[in-house]
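Yeah, one chain of the complex is gone here, protein chain that is, but the others are all in their spots.
Right, subunit A next:
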Amino acid sequence: MLKMKTPKTGKARRELDKRAPKLVETGKKTLILHGTKTSGVLNNVLTQIYQLKKESAVRFSRKNEDVRPFESGGEASLEFFSLKTDCSMFVFGSHSKKRPDNLVIGRTYDHHIYDLVEVGVENFKPLESFSYDKKLAPKAGSKPFIAFIGEGFDSVEELKHLKEVLLDLLRGEVVENLNLAGVDRAYICTAVSPNRVFFTHCALRLKRSGTIVPRMELVEVGPSMDFVVRRHRLPNERLRKEAMKTAKDKAKKKEKNVSKDVIEGKIGKVYIPDQKVGEMALPNKAKGVKRERREAKLRHGEGNKHASKRQKEDSQ
């Protein structure tokens, strides 16, 4: 007979359910890791990216030997990590003479590499170097505004790709309802030249403008850096087609107890359950009431074999 394994605890079961493929996906987890060699700058970059995405990221702090995303065979362990941690994006840092301060941002589909973009980090300014009013500091996990500036993002193939990947990395969770009071951060990406992108993270200051729409003011809170695009790999067409599939519009849930009338419009029926006045708890526990209950229990106690242990003790 077929041997099956099912989780033994409810927690494990819920955890597995979380990892199962979903009809509508709301966000991707990011795995942040580095290769055999990193530089101080890169370490900083990785930790700060992790800080920005803390609620949906996993950080590996040990060096990983056989991760070389662009080479064949070098992706095996990366795919395994993706499966283990259930992350479908990764940011991989490595440092070499040929490619100093190298950052590979990639996505996976079905725990296999989907696409890759390699960028070099330059002119890095860490979080700590910015001075601003700490009250403005963005809350963790808030939905960011993302702005892309420059025609490079439209005309240059690499930047077009980078834009898509950055959007996927930064956008956070896909939400249906947004609290306008919780909007407090923005990412600005500017294509400075055909292979250079200036990236910065800002806090938002909402100012009164007299209308409903407040006047926005950006305060740079960092980190900020330049991305120099190096290599990139687009997904193959077949894979892309499959990954872009979306669930057809959800079947509408049948509305119960609501009907429509030509004249009266929408009519809803409201059912009110029977008011059990007799069973209602009294506000004050008068002694008389208590005695009544005790007597009732005594009367029933003898015949009731199904009574719980404590009740039995009471009756004795």
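One rule holds in what follows: contacts are C-beta pairs under 8 Å (C-beta built on N, C-alpha and C of every residue); 3 or more make two chains touch, one makes a residue touch a chain; residues count from 1.
We adopt the following convention: contacts and distances are computed from a predicted model.
Choosing from "Large ribosomal subunit protein mL43", "Ribosome biogenesis regulatory protein", "Mitochondrial distribution and morphology protein 34" or "B-like cyclin", the protein name stored in UniProt for the chain missing from the display reads "Ribosome biogenesis regulatory protein". The chain omitted from view is touched by exactly one of A:Pro69, A:Gly150 or A:Pro223, namely A:Gly150.
If you put the missing chain back, the residues of subunit A touching it would be 1-7, 13, 16-17, 19-23, 25, 28, 83-84, 86, 88, 107-111, 114, 123, 143-151, 153-154, 163-164, 167-168, 171, 174-183, 186, 188, 190, 192-193, 198, 200, 202, 204, 212-218, 220, 224, 235, 240, 242-247, 304-306.
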